[in-house]
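Quick one: this structure, given as structure tokens, is what I'll be asking you about.
Note that one protein chain is taken out, while the other chains of the complex remain in position.
Chain nomenclature is as follows: A, B and C, assigned in order of appearance, with residue numbering initiated at 1 for each chain independently.
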Amino acid sequence: MAEKIFEPDLRVDLAGIALENPILAASGPFGYGHEYRELTGFKDLGGIIVKGVSLEPWAGNPPPRVAETPSGMLNAIGLQNPGLKSFLEEDLPRLRGPGPRLLVNVVGCTVEEYAGVASGLEGVEGIDGLELNISCPNVKAGGMAFGTDPAATGRVVAAVRRKTSLPFLVKLSPNVADIGAVARSAEEAGADGISLINTISGMLIDTAHKKPLLGNIFGGLSGPAVMPVALRMAWQVAEVVKIPVLGIGGITTADDALQFIMAGARAVAVGTGLFYDPHLPSQIKTGLLEYMKKEGLKNLHEIEGAARP
Amino acid sequence: MAEKIFEPDLRVDLAGIALENPILAASGPFGYGHEYRELTGFKDLGGIIVKGVSLEPWAGNPPPRVAETPSGMLNAIGLQNPGLKSFLEEDLPRLRGPGPRLLVNVVGCTVEEYAGVASGLEGVEGIDGLELNISCPNVKAGGMAFGTDPAATGRVVAAVRRKTSLPFLVKLSPNVADIGAVARSAEEAGADGISLINTISGMLIDTAHKKPLLGNIFGGLSGPAVMPVALRMAWQVAEVVKIPVLGIGGITTADDALQFIMAGARAVAVGTGLFYDPHLPSQIKTGLLEYMKKEGLKNLHEIEGAARP
Amino acid sequence: MSPGQSNMLPRPFSVYRADTLSGEISLLIEIKGKGTALLAETTPGVSLKLLGPLGRGFPDLPPRSLLVAGGAGIAPLAFLAASTAAPRTLLYCARSSEFLVCPDTDLDLPGLSVMEATDDGSRGVKGTAADLLSNRIEKAGAVFACGPRPMLAAVKEICSRAKIETWFSLEERMACGIGACVGCAVATTGGYRRVCRDGPVFPAEEVIFDG
Partner (left out) sequence: MSPGQSNMLPRPFSVYRADTLSGEISLLIEIKGKGTALLAETTPGVSLKLLGPLGRGFPDLPPRSLLVAGGAGIAPLAFLAASTAAPRTLLYCARSSEFLVCPDTDLDLPGLSVMEATDDGSRGVKGTAADLLSNRIEKAGAVFACGPRPMLAAVKEICSRAKIETWFSLEERMACGIGACVGCAVATTGGYRRVCRDGPVFPAEEVIFDG
């Protein structure tokens, strides 16, 4: 009896963005992609989410900006970026063309700044979607992030919705008590998808010098150490929204990616893992294909949310 | 020239509880202490915080209850315990006597239950203090933990304050956006100290069986993976309260303990680290003494909060 | 046993063989994941931290005992089998031949008969532990089993119908390993009990499998 031979289909639709495979590069670690293009040629990535872009250039935080932690790292880059104009003129032209879908991570300190970046990216060729980073300090609310307040989240999402025809994800901060409430608020205000998590606030102290290790005192924890927290939040959000979820946080293996998909995520993004090995996305893709063949899966929708009761 | 020789003094006063050294066993991993007494004789511990005690016996969660994660673990014991009466009759008599100071971790689902346990422990010989675990589900508020709401925290703390003359710490949950607000609320309501952090909510999925790894779906993340988060919260709380802070979360080395003390903690407790090595407290004590000798410190107050600006 | 890595929980293993004269013990370890892989890489002469023996083992074997081992469940049963010379039978089962890891010579013991079964028939009889057991249960003095949950559930069913005294050695994920944390709980008719301290061996009738 000849077994049916088929090649599993890795394609997924993430909030209207058609991805060749469900593995993305997370915003930040990947920069604007140029360096990784030289190194790995964007191989095996379904999409890339470029580093946060603000209306005006941001200088970033004083060094040291990164530190290693057990199975993870802290970063306090401070969203250093050359601003919207420079992104459009210098970075975007080099990113256009065939290859992974391109999402732009949008940052701001006020609702107007978010809306301004969205306007500036509207109708620009080569951009497939946006990701709103609402972990940014909300200057009007005394610096607490937009993402820690469902109402503020709703306002910033609605403002961006009015300015863009692109599909956009809202990227949630994990530093909240009720992630579901923030996600629902984003969905109601018009978001096309939820991506989560951003980094968890943390710090280390350099005991030899009796001072915080990072120049900014606080930084964001990421990497395998946080994966259980990220997975829990993906699970909780998939429970309360209908829009698709992009799982992020500590993913380094195909099994990690499968855990997020079985929790209800549509796709996954790899951040810190790229530092451990820039070829991680290829390894995850290979692992997913092997799993699908072994289990006889035609596509990943068959197991999306499969671990849910 | 003869150098002055002195033995550093490790004694600290934690909220009115005089500890021989600043290293405690965290509540839960240590059980009611009997097994560790057999193994290590409570050696080198300044204090022990026994496992959560509720008014009535609690059955706990369905297995599996524990899982390993990168540099950490998840647990969902569900606060299984034999209840106040059994604790007083079976466990406490075996714990009395010389040795580390004894703190009882108090759990409940309503304000009345917390107050009831505190009443039941009032005037009982051999107990040096209480630790209120307000990460427990608040049944009246739909199961969200007391510790995620400053007002609910205030109510439970005030109720316990009325029932006890013992010094008591309030143990905060890290699953909040603003830990300082909860800590201030606890201080205002009469707490003598703050201990933090409890575990961070997380989960894992067993992809081979397409279901959550833990019987309870969600569990609490602990261990070195969470230390940067715990340290950040200890720093933030020490900034806004005057009562002493007990630092907990991922501590496995003397350097970890020093980071908490330099962040502003008075003492530290070791939980998950006891699983890696039950002799960890002794190693930390030795490391602290070596550090103090090298730096010429007479006591740890000299460096309490030393990393703060 | 701690795989010598920091930031890892200890791993529980059964005693496979013990030489009371030399004081040597042997373990039989199946490579399952990170910890057992690290242990497998260990070279002779390296010292490992080991805590034990812990918990309560099997009671003495009555004559005509049946020992049912599934996969790595062979370890405690091989140890048990070596504790007497009375006639006894070992039913040794696994998914396929490569999971029957125990060397034949270690099971060449006076008075011990060994029957093997694999799900795919790659060694011994094609079938499960339940198949082997059903045919032999009537005359058994007692049954002792260790292996995957579904196997134990099937064993329990067969033995309770035949009213034969049965003991299980259970596995559960552990943290402290000494009885303090209640992490290794299993559901029993007496509530949740600790595999590491109250077990790992429990009377089969007390164990609840769907709990």
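Methods note: contacts are C-beta pairs under 8 Å (C-beta built on N, C-alpha and C of every residue); 3 or more make two chains touch, one makes a residue touch a chain.
Keep in mind that what you see is a predicted model, and the values were worked out from it rather than measured.
Note that the absent chain touches A when the full complex is taken as a whole.
The missing chain, though absent from the display, is touched by one residue of B:31, B:52, B:70 or B:147; that residue is B:70. The chain not shown here is touched by just one of A:29, A:167, A:212 or A:264, and that residue is A:29.
In the complete complex, the hidden chain is touched by one of A:103, A:274 or A:307, namely A:274. Only one of A:77, A:197 or A:261 touches the absent chain when the whole complex is considered: A:77. What chain A contributes to its contact with the hidden chain is residues 28-36, 38-39, 59-60, 62-68, 71-73, 75, 77, 80, 223-224, 252, 272, 274-278.
Keep this in mind: only the chains that are shown with their structure count from here on.
Of all chains displayed, B has the C-alpha centre closest to the centre of the whole protein C-alpha set.
Counting contacting C-beta pairs between every two chains, the top pair is A-B. Taking each chain's centre as the mean of its C-alpha atoms, the one that lies farthest from the centre of chain A is C. Distance between chain centres (mean CA atoms), chain A to chain B: 34 Å. The distance from the centre of chain B to the centre of chain C, with each centre set as the mean of the Cα atoms, comes to 37 Å. In chain A, the positions touching at least two other chains are 70-71.
The multi-chain contact residues of chain C, meaning those touching 2 or more other chains, are 7.
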